[in-house]
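These notes concern the structure reproduced below.
Note that one protein chain is taken out, while the other chains of the complex remain in position.
By written order: A, B and C. Residues from 1 in each chain.
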Amino acid sequence: MIGVGIIGYGYWGPNLVRNLSEIPGCRVIGISDLRPERLALARARYPSAKITAECQDLFDDRRIDLIVVATPVSSHFRLALAALAAGKHVLVEKPFTTTSEDAERLIEEAARRKLMLAVDHTFVYTPAVRKIREIVAAGGLGDVRYYDSVRVNLGLFQHDVNVIWDLAVHDLSILDYVLPMRPVAVTATGLSHVPGEPENIAYLTLLFEENLIAHVHVNWLAPLKLRKTLIGGSQQMIVYDDLEPSEKVKVYDKGITVTEQGAAAANGKYQLLVGYRAGDMWAPQIEVTEALGIELRHLMTCIERGETPQSDGIAGLRIVGLLEAATASMRARGRVIELDSTRWAA
Amino acid sequence: MIGVGIIGYGYWGPNLVRNLSEIPGCRVIGISDLRPERLALARARYPSAKITAECQDLFDDRRIDLIVVATPVSSHFRLALAALAAGKHVLVEKPFTTTSEDAERLIEEAARRKLMLAVDHTFVYTPAVRKIREIVAAGGLGDVRYYDSVRVNLGLFQHDVNVIWDLAVHDLSILDYVLPMRPVAVTATGLSHVPGEPENIAYLTLLFEENLIAHVHVNWLAPLKLRKTLIGGSQQMIVYDDLEPSEKVKVYDKGITVTEQGAAAANGKYQLLVGYRAGDMWAPQIEVTEALGIELRHLMTCIERGETPQSDGIAGLRIVGLLEAATASMRARGRVIELDSTRWAA
Amino acid sequence: MIGVGIIGYGYWGPNLVRNLSEIPGCRVIGISDLRPERLALARARYPSAKITAECQDLFDDRRIDLIVVATPVSSHFRLALAALAAGKHVLVEKPFTTTSEDAERLIEEAARRKLMLAVDHTFVYTPAVRKIREIVAAGGLGDVRYYDSVRVNLGLFQHDVNVIWDLAVHDLSILDYVLPMRPVAVTATGLSHVPGEPENIAYLTLLFEENLIAHVHVNWLAPLKLRKTLIGGSQQMIVYDDLEPSEKVKVYDKGITVTEQGAAAANGKYQLLVGYRAGDMWAPQIEVTEALGIELRHLMTCIERGETPQSDGIAGLRIVGLLEAATASMRARGRVIELDSTRWAA
Partner (left out) sequence: MIGVGIIGYGYWGPNLVRNLSEIPGCRVIGISDLRPERLALARARYPSAKITAECQDLFDDRRIDLIVVATPVSSHFRLALAALAAGKHVLVEKPFTTTSEDAERLIEEAARRKLMLAVDHTFVYTPAVRKIREIVAAGGLGDVRYYDSVRVNLGLFQHDVNVIWDLAVHDLSILDYVLPMRPVAVTATGLSHVPGEPENIAYLTLLFEENLIAHVHVNWLAPLKLRKTLIGGSQQMIVYDDLEPSEKVKVYDKGITVTEQGAAAANGKYQLLVGYRAGDMWAPQIEVTEALGIELRHLMTCIERGETPQSDGIAGLRIVGLLEAATASMRARGRVIELDSTRWAA
């Protein structure tokens, strides 16, 4: 039996607790939050759990093996570190930390203490994203040419992080999971439309050494909710629309054909040697299991077996590094920021 | 009666000739092209027109008042200049010229000779774009916050221009027409996926002095055709989807409300002062007239009355300046290019 | 404080209990079900409620004012009658009863005892349907010409009722609520594709004395989930798509114009006198409140004030009458069944 304590019972906390409650072999021991009304809510729903305003009560509880940190990002580092220091495995909400340094520090601490450190990159546990990774890994797309994501909606304006840290974090973690290549530079532009508040619209480009480009549009001020990702490959292309009730992932057997020998030919003739291919489209059946449940069950297994989780601290560090670089670029009006990839060597 | 000669009977030429043929007070006098099979096609359809491989035949024809240049962009400057030199009014296909210098030279020549010089920015004559301009001009959106366009499809790969010059030219001309502000800098990223060929995917950001950002995604290698533009304003927002058979323009009475006095308040309290507004959506009835016909009738009127057309050479110059800057930025891995706005003072 | 007892904790029961729990002035006293595993689930979620296999325990509990019958339809009559006999107000799940006679009997019993008798026609409490009724009642559509609904999906095959009783019941209750007219005849066709099981596809037409027609397509064996209703009026038309995340209701200012004097003219000329009107489309903002909560709060108010609920037993009877007639028609290969409208005089 793995005992769990959750710090933070705000927006995401209730989803974590609900899913944890349904996992056999897992028990929610305690929930802490600073707000009395949230504690009251937690108490009404989970009368048998320890409900407390003091997270220290959770650190001190010997029945607790895993601490889930679901507070605003500014407190992630401090709370995760304290949890590790108390000998607990830790799952931290996304985004992992506010700086790469903090992320590195947590990774070291967890390694030293042989504790599991995981980041809640929920999207990489969705059946749709796992199917995409499977298709990419099997070579179904051929060489990946581009990754383009639009993730926009109206609200919820955050006050402590900008829209990149809030929304692009999902795309960056999906990209990190699906593609084997790592970006070498980032450029981003964006704006805040509310004085004194973080940027609410942003465009990120990730540059790679390979002939590949990735781009993300995130926006809290859009009239529509859109969640559409295009992944272009040399053989096939994917459209992933997370808002589709079914057929979230569509694989298009489409593309261009380039007749190599044409490259040396005269300009006028070359045109004939680039062709278009339009074949069938295929939408693989996607399981409808809730990603958070899949993730939490995976983490339980990792704890039991001492294995490294898929979304470990190092994945979290890679994403934080990208978020930092993107924000720096955006604040420098789109200046290209080179990434120090040596830092990410897992 | 205005006589017209068309140079270039390839992809767009037939549409020009068909529309010109249906305008009362306008007569297609001649058509030239270098390819015998295109000439044969033109002859079959317009047996009474002069069909010739020599564009000089059109320049020399005294019945011709207007020359339409619908050839590849590399020949635009030379042909338009020759047409002006022959005393003809000129309409040039988009993109106008390959350099700003060429555009300026044509503008000067037309001004000196008091001839009309127009660029075929067809989209600014569509009823949908005109409706959007009308809404923006009437203040319906409040302050415009962002302009975001996605214009992607599979093919048609061009060999003489990159995807920015081929597709983003539409968005830049729409933006130029709809918004009163002019960008001050450009940053772009993009790639070619076919060795030796122009870039087939690109992302452009336009920066403004105002609290406004514009972004365009253009792509010849997409599995789907998408033509979706979001325009965010402080009061309302527009979604313009050119592929919708009806309801191309939707106006959303949605946005955020910021309570000003909250700005000075403590951090914790501020959060309550940003609210969301979700009101009705409204899709104005959009006329279904073909834009090219509207444009050509407008040009006939301009010629008759000696008026400046809406898409004149100066508009063409502004767009060419942006295309040049965007391409330069893209080839410098996204370096920000400042725009010399003095050049555009109309 | 109104005490509530729920009989049946299967598919819909948990939604009822969850909503009832959140209404101030309402308390869930007890839950009964015949299945031990459902009782265990209810007990885990509502440890303070009386959880019992015996519904008589609920009838006998003096703290209970309202009994909710959420069991299979075959037991509705018996349980509702027993609840009324025990002096309880009653809410019965849809479809109300298996026969009109049973419905009439319950209506009489409730009237005699001055108890509230309501039927859970949840859709008539949705903000979308209420908005539609409001538009129709305000004359926004002009004369209503037709009502067309498609309600299809894959599953869930029922064993005790056919697809008309399971799905068309929603459309019939919406129609009953939205339109002031009552149908005078029904014709239906349909089939079962599983031997020995109820019909899983059906088409119903309702005929009216007015120049109006209503039609419903219900289907458990469709590859897609569709929930689309068209309501045509002489002035405007509505498209109601319940699966749209927002803009569920769209009002089209479209239609035909008929120039009356044309009717006497010669045939050839008449054609000019029928015209088409295409105006703006408008999607009113629809509140996102859960319909079941709205309904239950309404019922609490009715109980407190002794008022008749919107979806009362008589509404339930009208719908059961239509379901009976439609099933009879379907089993007679589409024979038209005249409705005895005198029975429905409220």
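The rule we apply is simple: a residue touches a chain if its C-beta (ideal position, glycine included) is under 8 Å from a C-beta of that chain, and two chains touch if they have at least 3 such contacts.
Here the structure is a predicted model, which is why all the values come from computation and not from measurement.
> Which one, C:Thr122, C:Thr189 or C:Ser311, makes contact with the chain that was left out?
That would be C:Thr189, which touches the missing chain.
> Looking at the whole complex, which of C:Leu39, C:Leu81 or C:Ile213 touches the chain that is not displayed?
Reading the full complex, the residue touching the unseen chain is C:Ile213.
> List the subunit A residues touching the unshown chain?
Its contact residues with the unshown chain are 246-247, 253, 278-285.
> Contacts of subunit C with the missing chain: which residues?
Counting only subunit C, the missing chain is touched by 145-146, 148, 150, 152, 154-155, 157, 159, 185, 187, 189-191, 193-197, 201, 203, 205, 207, 211-213, 215, 217, 219, 221-224, 230, 232, 234, 237-239, 250, 252, 254-256, 258, 263, 267, 270-271, 274, 276, 278, 333-336.
> Residues on subunit B that touch the omitted chain in the whole complex?
47, 225, 243, 245
FYI, only the chains that are shown with their structure count from here on.
> Please compute the C-alpha centroid of subunit B, do the same for subunit C, then give the distance between them in whole Å.
Distance between chain centres, rounded to whole Å: 52 Å.
> Would you mind pulling out the distance in Å between where the CA atoms of subunit A average out and where those of subunit C do?
Whole-Å distance between the two chain centres: 42.
> Which parts of subunit A, given as residue numbers and ranges, touch two or more other chains?
Answer for subunit A, listing residues that touch two or more other chains: there are none.
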